[in-house]
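The other protein chains are all here in position, but one chain of the complex has been omitted.
Chain lettering (A, B and C) follows the sequence in which the chains are written, and residue indices restart at 1 in each chain.
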Amino acid sequence: MMWLTLLMVLPLAGSVVIVSLPKANEKLTKQVALATTLIVMGVTIAMAVGFERDNVELQFVEKYAWIPSFGINYALGIDGLALVLILMSTILAPVVVLASWNEAHGGRWSVKTFYILILVLETMMIGVFAATDLFLFYVIFEAMLIPVYFLIGGYGTGERSAAAVKFLIYSLFGGLLMLASIIALYVMSGAQGGHTFDLAALSNLEMSSTTQNFLFLGFFIAFAIKAPLWPLHTWLPDAAESATPGTSVLLLGVLDKVGTFGMIRYCLSLFPEASKTFTPAILVLAVISIIYGAILAIGQRDLKRLIAFTSISHFGFITMGIFAMTSQSQSGATLYMFNHGFSTAALFLVGGWMISRRGSSTIADFGGLQRVTPVMAWMFFLAGMSSLALPGLSSFVSEFLVLVGTFTRYPIHAIIATFGIVLAALYILIPVQKALHGPTTPGNENLSDLNLREKIAIAPVIAIIVVLGFYPSPLLKVINPAASHVIAQFGFSDPEPNLNSGDK
Amino acid sequence: MMTSNSLVYLIALPLAGAVILLLSGRRSDKWGHLLATALSASSFFVGLYQLSLMLDRTNEERPITQKLFEWISVGTFKIDAGLLLDQLSICFVLLITGVGTLIHIYSISYMSHDPDRRRFFAFLNLFIASMLLLVLGDSYLNLYVGWEGVGLASYLLIGFWNQKPAYATASKKAFVMNRIGDMGLSFAIMIAFATMGTVSFTGVKAAAEQTSTAALTGIGIMLLVAATGKSAQFPLQAWLGDAMAGPTPVSALIHAATMVTAGVYLITRSNFIFDAAPTAQLLVVIVGAITLMFGALIGTAKDDIKKALAASTMSQIGYMILGAGLGPVGYAFAIMHLLTHGFFKAGMFLGAGSVMHGMNDEVNMRKYGALRKFMPITFITFGLGYLAILGVPPFAGFYSKDMIIETAFNAGGIKGIILGTVTLLGAGITAFYMTRVMILTFTGTSRWDEEAHPHESPWLMWLPMAILAVGSVTSGYLLSSGDALVNWLSPLFEDHGEHEELLSPIIVSTLALTMVAIGIAFAFIKYSLNEVDEVAPSDVSIFTKIARQDLMQDRFNEAVFMRPGQVLTEVLVKTDEVVIDGAVRGVGRAALGSGASLRGIQSGFVRSYAMLILIGAVALVAAIWVVVQ
Amino acid sequence: MSDLALQVGQTASPEATLFWILAPLTFLAALGMLLVKKAVHSAILMAFVMVALAIFYIAQGAPFLGIVQIVVYTGAVMMLFLFILMLVGVDSSDSLTETIRGLRPIAIMAALGFGGLMVSLLARATLGRTAVGVEAANADGNVQGIAQLLFSTFVWPFEVVSALLITAALGAMVLAHHHRIQERPTQRQLSIERFRGESLANAAGLPAPGVFARHNAVDVPALLPDGTASVASVNASLKARGDVLDPSQFELSSIDTRVEEEK
Partner (left out) sequence: MNAANYLYLSALLFTIGAVGVVVRRNAIVVFMCVELMLNAANLSFVTFSRINGDLNGQVIAFFTMVVAACEVVVGLAIIVTIYRSRRSASVDDASLLKR
């Protein structure tokens, strides 16, 4: 059964249905979009049930010739890592549709267009994680920018056009570097047994270390822009500030994961030697991202920008985990990707509701919301606690795994990164105090609490955050084989406990 | 080790209470507090049942475990959600659930007028559950969950009235300073995993013997950092005074009896590490000694009854930490002092709450006076707690504190003499500031505000106070008669043999009582024989001024961490905007700019285009001229 | 320089004489094209350059080209130029002041550079080469020789060029064809316009140009009874060209207006 193609076709089919709907009937449009995303989620879960956890090979493989003369295939397949990310994307999609029920109304174009864009984006999100042909991956990687560009530029707030353009150009720049590397790989594959874009075949290419370094950088910079790594991060706060909360959830929650996913799937497997060469530098950048993102989050006055900077800090953790190359850090990083999707979703959605009610995203404009809108305030607080990785919530497991795993090989990095957890307390508690606590300030007295639709939208997110905090095993069992496979491919094994190490 | 499947109920019961109360919303306003109290009490009874089972077993079989489920398992990093109940944790379980239940009962009445009483009880239950997880976790990581859980509960409860900005700030401060301590715990776990490959108590204990001293010292110091955060020890002590922003029952339960003693639990639980890492152990002692003097000195200058008691708590925990730092001989005494302190300090806090209840929430002791006649029960229970903390025989503190002083003197060499002197001095100062509290509050003339109508609290409030007072009187004797607690705990600690005695117990007790008497005398002269001003006098010595400002701890933190931190943040925000994003925008602007300037060439005049063609032709010919020789 | 003098001395053949007389004149004429103000003068100088070139062609053994040059260029093309000049105003003179800042000096610099480079390139390239001469090629006659080539080797370009020529002719027709934007107004419409329009001032037709009895050229506006000039009396294209003369010089006030009675 062609599970993955089915997954990719379903949202497209939904968008075709929406196209044929009358423009005036916005409610029907939304219902169709919601139904589509729910069906996709259901199919994904059904697929996940059939996933063989201990099989490290790619599963649900599909392969059809696409452009045979260039050796381009339509090739799909997933491992545990991709499965987890696809699961996250398809669960977040209905949440976003439901949560941003009224977001499309302030847009430049119709409500219909908004949902078509979201559904098309969902197709791309699934495809980008499932593609095993480098060309297919690149096409989807770049094509994803289009719906997001229109979602930011058409339905955002403030300087939405400028932010959308900045996002687009920044991403395109990285994409072009990657394209150059892909072409180089293709050309080299021609000299070594036939032109191909197949990932597995390309990972066996032989090349000189200089070539490998350059090609690695081409890929890595593209991914480092996507998963904003200091100092390539500045597009993210702008985009998040201007985008609607729903778009931000998809942008930070899913799209940016393509960056970290790509680091594992492409950078590590295609260029193992170069990855080793650059690991020290990347780890330093990751640690800087963690601390820098956190400090900048503390200094923000705008709620959306603050959340964006917390994500930069979190992506630092993920990147550090990936390149620390221990099974704990690698599994932790993958789990972190999943958890970050939900904790950021919760923050953005609740933050978005707060902002749309108050009509301002400046933190100082809020005050005393806990007395006025208790449910909303508690949801924000919970989301914040998840962001600062409170034990018992999902982010803690992943963050701690990353730290512990990194510490066994790179203690100094881990120690510096751990300071991030103190900063995390500050960047969450400062907005919590300003917005939720204190006396109710003028302008906030009459805000309404969450309605039923919003409660239904946020409930699964919070539930996942809490349940995975206490019981992450089901996910870890899917992730672990994939993660250890990556490390084994890479020629690393976990450092043995060293009873005599004199390290402090 | 035996396994059991009923340990989880200890935690599950109060946790269920918290969840039910938080999720049901206003529907449970009517009965929520009763449910919470009942669940806390039932957890206490489960604890008693476990104690009875444990008493029936031999020493070796007493610890029992329960594995709930596999929590995290990645590679060799395998953590089960497992519980461990041994002789040490059962003490804590009973203290937490026992005192906790009493404080639940007290709060029913104390909080009866608060519209958010349900939420308060939910948080209390959450705290009980987290604290139980802290003491029952069978690995450092499980402990960590409870460790941060109590931090969260403490944050929520300190900020319970967070509509007041100062209270909200106090809660944030507590959480952040606790997080610094938590970071220490993270480091300890990381080092433990990196060096020993395990983080469970049994695993670490087994591996500790082969582990290098350097690694153990690292773990020990990091555990100490964790303890200083949670237990408000030097240098992370500054949050405790502000934490008094929470409702008084919270101060009694969390910031006196239980949570703040978690550091002592951690150090005692990690005895196998500290025993093998003398440097870390020495640091523990130093931290304890500094804090006990620090707290005591602050206590002498505070006019706010709760802050005076908070300073006292800090100081008493300093005793415990010092005791725990003295090695195998001290652990049991530290725990004993922890338990007796749990009783008398909780009782005194509840008394303070009772006084505030009768005095329109006035906390300034200078506005009290002569309350003895109006609140006899409060006076008696508070007085018993007072005698206990002073260490007057036969009250509880006499047994526990004198043992620590004695152990300190016997630590050997110059270290023993210094520590002994410090603890003795601390005892004297304790006597001074506690007597001051007693005199200002209950004796002398009344200095009330006009609206104050002091009255005794209802029975729901004084009953817990009375029970705790009984504990303050008897617990010391019960725990030490026949070395009951020492023997009970001894299987857990390595015995390194008896130290030589520098001073005999009699001499120590005499010395301590003398110091106490001097302290009382000073306080009596200063506050009972002289008039007490209603407003704190400003023409006081520089030392008093510093002590009133908590020995400059906040100023220090602000000057050294907060201000530079704020400056750093602002600088970085500007840097990000100007330099990093500036570079990005600069690229864009350069493209635009070069386009704009090159656009000048496109003047629209055909002739200028022709001109360009001509220049191109010149260049071409010149190239030919150069190339073709 | 001495080489040049030597060459001058050595090429004292009739052709050389022709060259040294005509070449400087040609050069000066071309330069003059640049410098004179009126376009029509430029055209005359151009015609001279072309004729001179035709002579050079003939002198170099290309009589066919020489004749074609005179017939096609000097005859047809230059006439076309003059025709257009008439159309846009034969008198109109260019202002030689440069309006695009910095263009002229750059142009002169570039021209000097270009010329200098070309000349020095030629000087280097032609050293030691002697001309073969076309006498052998012209053995059967120049026209026959060219025809031979044209209809054999170059027959394809020749056809292409003929197609180009036809296309150009068509193109010129299309371009020159005045495409009406509106329907040409009928007599009736004009009439209605004249009498039902906003004013009746022009109902009797526009005033004719020319100051009565003093000047009747089309570029002089008529004077109205009050002595002012009537702008409406001059053709619009003359006005656009700026070829309207000031009528004041022909006003009667500037001359003796006394009426002498005659018996």
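Definition applied: a residue touches a chain if its C-beta (ideal position, glycine included) is under 8 Å from a C-beta of that chain, and two chains touch if they have at least 3 such contacts.
It should be emphasised that the depicted structure is a prediction, and the values quoted were computed from it without experimental measurement.
Peer 1: Since one chain is left out of the picture, which of the remaining chains does it touch in the full complex?
Peer 2: B, C
Peer 1: Going by the contact rule already stated, which one of C:21, C:34, C:217 or C:231 would touch the omitted chain in the full complex?
Peer 2: From the options C:21, C:34, C:217 or C:231, the contact with the absent chain belongs to C:34.
Peer 1: In the full complex, which residues of chain B touch the absent chain?
Peer 2: Within chain B, the residues that touch the unshown chain are 602-607, 610-611, 614, 617.
Peer 1: Identify the residues of chain C touching the omitted chain, counting contacts across the whole complex.
Peer 2: 7, 10-11, 13, 15-16, 19, 23, 26-27, 30-31, 33-34, 39, 42-43, 46, 49-50, 53, 56-57, 60-62, 64-65, 68-69, 72-73, 76-77, 80-81, 84-85, 87-89, 92, 94-95, 98-100, 103-104, 107-108, 110-111, 114-115, 118-119, 122, 126, 129, 131-134, 136-138, 142, 145-146, 148-150, 153-154, 157-158, 161, 164-165, 167-169, 171-173, 175-176, 178, 237, 240-241
Everything that follows uses one rule, which is that only the chains that are shown with their structure count from here on.
Peer 1: Tell me the shape of the graph of touching chains, choosing from line, ring, star, complete and other.
Peer 2: It is a line, because the chains touch in a row without closing up.
Peer 1: Quick check for you: compute each chain's CA centroid and the global CA centroid, then name the chain with the smallest gap between them.
Peer 2: A
Peer 1: As a quick test, compute the distance in whole Å between the mean CA positions of chain A and chain B.
Peer 2: 37
Peer 1: What is the distance in Å between the mean C-alpha positions of chain A and chain C?
Peer 2: 72
Peer 1: Between chain B and chain C, what is the gap in Å from one C-alpha centre to the other?
Peer 2: Centre separation, chain B to chain C: 101 Å.
Peer 1: Touching residues of chain B toward chain A in the complex: what are they?
Peer 2: 22, 69-77, 81, 141, 144-145, 147-149, 152, 159, 162-165, 168-169, 172, 175-176, 179-180, 182-183, 186-187, 189-191, 193-198, 207, 210-212, 214-215, 217-218, 221, 568-570, 572-573, 576, 580-581, 584, 588
Peer 1: Within their complex, state which residues of chain B touch chain C.
Peer 2: Chain B reaches chain C through residues 603, 605, 607-608, 611, 614-615, 617-618, 621-622, 624-625, 628.
Peer 1: In the complex of these two chains, what residues of chain A are touching chain B?
Peer 2: 166, 169-170, 231, 233-235, 292, 295-296, 298-300, 326-328, 331-332, 368, 370-371, 378, 385, 390-392, 396-397, 400-401, 403-405, 407-408, 411, 414-415, 418-419, 421-422, 424-426, 429-430, 432-433, 436-440, 470-473, 476, 480, 483-484, 494-504
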